[in-house]
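Only one protein chain is missing from this complex, and each of the others stays in its spot.
What follows is chain A.
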Amino acid sequence: MIWLTWRQHRKLAFYTLLGLAVLAAVLVPIGLSMRHTFTDLGLAGCLHPSTLSEAAAQTCDVSLRRFSDRYDSLNLVAVLLITLPVLVGLFWGAPLVAREVEQGTHRFVWTQGVGRTRWALVKFGLVGGAVVLLAACYGLGVSWWVDPLTKAAHEGRLGVIVFDLQGIVPIGYTLFAVALGIFAGTIWKRMLPAMGITLAGFIGVRAAVEMLARPHYQPARTQTFPIEGPGIPEGDRGNWVLAVGIRNPDGTMVAENTRIQCPPGGKGPDGRVCGAELGLKPGAYNWEMYQPADRFWLFQGIETGIFVALAVLLLYLAIRRVRRIA
């Protein structure tokens, strides 16, 4: 069985590794230069603005801007990297059963001495194991690569795209994509429909989890900043900000998705107190709801757990379906 699995998939394995090698050859030099710039600009000291003196904060601002100007376009590359797990699902998962049934070879292999349940277990196990290894390498590599970018970005590692790229979540995503592909193949039994369903299903589930579930893995925290004060109020870089707004002292939201800042004793253009034209009463404050940066690994664990659980469920259903295909 192991020999057969290897023989059947060695070509695909070769091309997958080749693709990863090419990707690494492109990304590693970029990553190295990014890290050098990060160190040269002294950005490591800028990550907790609340602890900085005013002069240091300004230097940091300039350095951060220089870093972003140079490397911001790489965020596009990061977006492209997000698609890798679903590609593995499409090309490794979907054909696993669908191709056998499409070409009729399931009738050959399932009537040999190993039963089809064992066939499914070994095959899913080996492909799943290989994929986990692959995803772990990918997750580690991308974590290393994207680290300076995330540190320089306001939201840090919890930010919407970078969170999905690094740590252990790629393992969950990839396993889920492969399991979804296998399962779709046992239902539709043709490669192209199975691949289409896998793509649609993967995007749907990922989007749903990302938008509906992830912000609520832990109760969000809130913090407030006074309206009057020096500089732009800022929490620690790396917090995942879910919502901001300005509230009156009684807690009613006056303006969503905005912050204001006035110098101490500042007046608005019409001579009234700062912010009065928005309907702010004295004592109004900036409000922010966020997930703190130190929840990164907790969130990674929860998200990976969700997708691994979904993958296990799909594989179980796929094995049940395999027993009914003739």
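Basically, a contact is a pair of C-beta atoms (placed from the backbone, for glycine too) under 8 Å apart; a residue touches a chain by one contact, two chains touch by 3 or more; residues count from 1.
Keep this in mind: contacts and distances are computed from a predicted model.
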| item | value |
| --- | --- |
| Hidden subunit of the complex - UniProt protein name among "Branched-chain amino acid permease", "ABC transport system ATP-binding protein", "1,2-phenylacetyl-CoA epoxidase, subunit A" or "Nitrite reductase (NADH) large subunit" | "ABC transport system ATP-binding protein" |
| Contact residue for the chain not shown (choose from A:T39, A:Q58 or A:Q112) | A:Q112 |
| Residues in chain A touching the chain absent from view | 1-4, 7-8, 11, 103-105, 107-115, 117-118, 323-324, 326 |
